[in-house]
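Working notes, beginning with the structure itself.
In this view, the complex is presented without one of its protein chains, the others remaining in place.
Entry: subunit A
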Amino acid sequence: MEVAHLQRRFIDLTTTLFQQGILDNQFIQLQQLQDESNPNFVHEVVSLFFQDSEKLLNELSRILDHQIVDFKIVDAHVHQFKGSSASIGAQRIKDVCIAFRSCCEENNRDGCIRCLQQVKQEYCLVKSNLEDLFRLEKQILAAGGSIPTMQ
């Protein structure tokens, strides 16, 4: 596929992700940290985010499956998820985590379960979109083009 067309798709996808609040300025900060000496920086950070997130979400599901919940442990996991989401610019996940922590403070199991469902949905959205973005990057580079930088 023509490089310009791929780059256009990349820009459009990134723009949409920002407009929908799925990603925020922190993602641009990560992209700006990527250079010739750290060519895979964004991919490395995001891959680690995916690995950690999946473990956290599984653990949260397991804990909230029980009637008796240790909300301190749930809160600790959500805190970690909130922190790592903020670090990659996953704004909507971070926002749901804030609500999730409030439910933990209130010892509200039903609220936590609702938040968990929401955070899983937001995570799937971020994951699939970032995977599409990385796929486009690979295609652009394979076609001899450069990745457009967002400002």
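In this section, a residue touches a chain if its C-beta (ideal position, glycine included) is under 8 Å from a C-beta of that chain, and two chains touch if they have at least 3 such contacts; residues count from 1.
The working rule: contacts and distances are computed from a predicted model.
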(request) Out of "S-phase kinase-associated protein 1", "R9BP protein", "Two-component response regulator ORR41-like" or "Palmitoyltransferase", flag the one the UniProt entry gives for the chain missing from this complex. (result) "Two-component response regulator ORR41-like"
(request) Just name the one of A:Asp12, A:Glu44 or A:Glu131 that touches the chain not displayed here. (result) A:Glu44
(message) Can you tell me which of A:Ala76, A:Cys124 or A:Ala142 touches the chain that was removed from the display?
(response) A:Ala76
(message) Looking at the full complex, which residue from A:Gln26, A:Ser102, A:Gln118 or A:Gln139 touches the chain that isn't shown here?
(response) A:Gln26
(request) Would you write out the residues of subunit A that touch the absent chain, in ascending order? (result) 26, 29-30, 32-33, 38, 41, 44-45, 48-49, 52, 76, 79-80, 82-84, 86-88, 94
